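Moving on, here comes chain A:
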Amino acid sequence: MIEFQLDTASGVATYLQLVQQVHQALQLGILEPGDQLPTAQQVVAKLAINPNTVLKAYRDLEREGLARPRPGQGTFIVGTLARSDRAAQERFLALMTAWLREARAAGLGPDDIEAIYRTAVRNSFAEGVA
Partner candidate 1 sequence: MTAVIETNGLGKRYGRKWALHDCTLTIPEGKVVGLVGPNGAGKTTLLHLAVGLLAPTSGSITVLGGRPDDSSAQLARVGFVAQDTPTYAGLSVAKHLRMGAYLNASWDSELANSRIDQLSLDPRQKAGSLSGGQRAQLALTLAIAKRPEILLLDEPVAGLDPLARREFLQNLMEDVAVHGVSVVLSSHLIVDLERVCDHLVVLFGSQVQLSGEVSALLSSHYRLSGPRREPSTMPSNQEIIEESHTDRQSTFLVRTDDAILDPAWTVKPVTLDDLVLAYMSQARGPGHLQRPALGVVS
Partner candidate 2 sequence: MIRFAWLQFRTQAALAAGVLAIVAVVLAATGPNLVHIYDTTVASCAAQHDCSTAATAFTDTDGPLQVFLGALVLLVPLLIGMFWGAPLVSREFETGTFRLSWTQGITRARWLAVKFGLGALVSMAAVGLLSLMVTWWSSQLDKVSADQFNPLGFGVRDIVPIGYAAFALVLGVTAGLVLRRMLPAMLTALAGFIAVREIVTLWARPYLFAPMHKSLPIIAASPLSFDQTPTGITVSESARGVGLPNAWVYSVKIVDNGGHPPTTTFLNRACPQGNYGPLNSRDCTARLAARFHQLVTYQPSSRYWPMQWYELAVFLGAAVLLVAFSFWRIRRPLS
């Protein structure tokens, strides 16, 4: 069974960290379809976090199609990370590499590029929030 960790200094929301750790475990083969995720009780008894956080993470995983709760039994892994993402990933990697080449040619350094990146990411995801 997976054992969750919490990094309080990372600035990443707790429930997101749990989701990311499940993703990583799936990629590394630590978790496979049919495996049971720890119950909220087990997670909070170790991490001392709010049980709602765990439930929120598990709901996100369910929305992604990776996990499903079985009433009276727990939450189980049902899917794998979509491999078809790989092609999309390669396409966007190429786009970004080209963009970076242009940005560097225009004289932007790594800090400028980082600032632009963060602004763009935040604004893009914030637009999705009401």
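Assume a residue touches a chain if its C-beta (ideal position, glycine included) is under 8 Å from a C-beta of that chain, and two chains touch if they have at least 3 such contacts; residues count from 1.
Here is how the candidates were picked: all candidates are chains of the complex that A comes from, given by their letters.
All values derive from a computational prediction rather than experimental measurement.
Asker: For chain A, choose the touching candidate in this complex from 1 or 2.
Answerer: 1
Asker: State the interface residues of chain A toward candidate 1 in the complex, per the touch definition above.
Answerer: Touch residues, chain A against candidate 1: 6, 8, 11, 13-14, 39-41, 44-54, 115-116, 118-119, 122-123, 126-127, 129-130.
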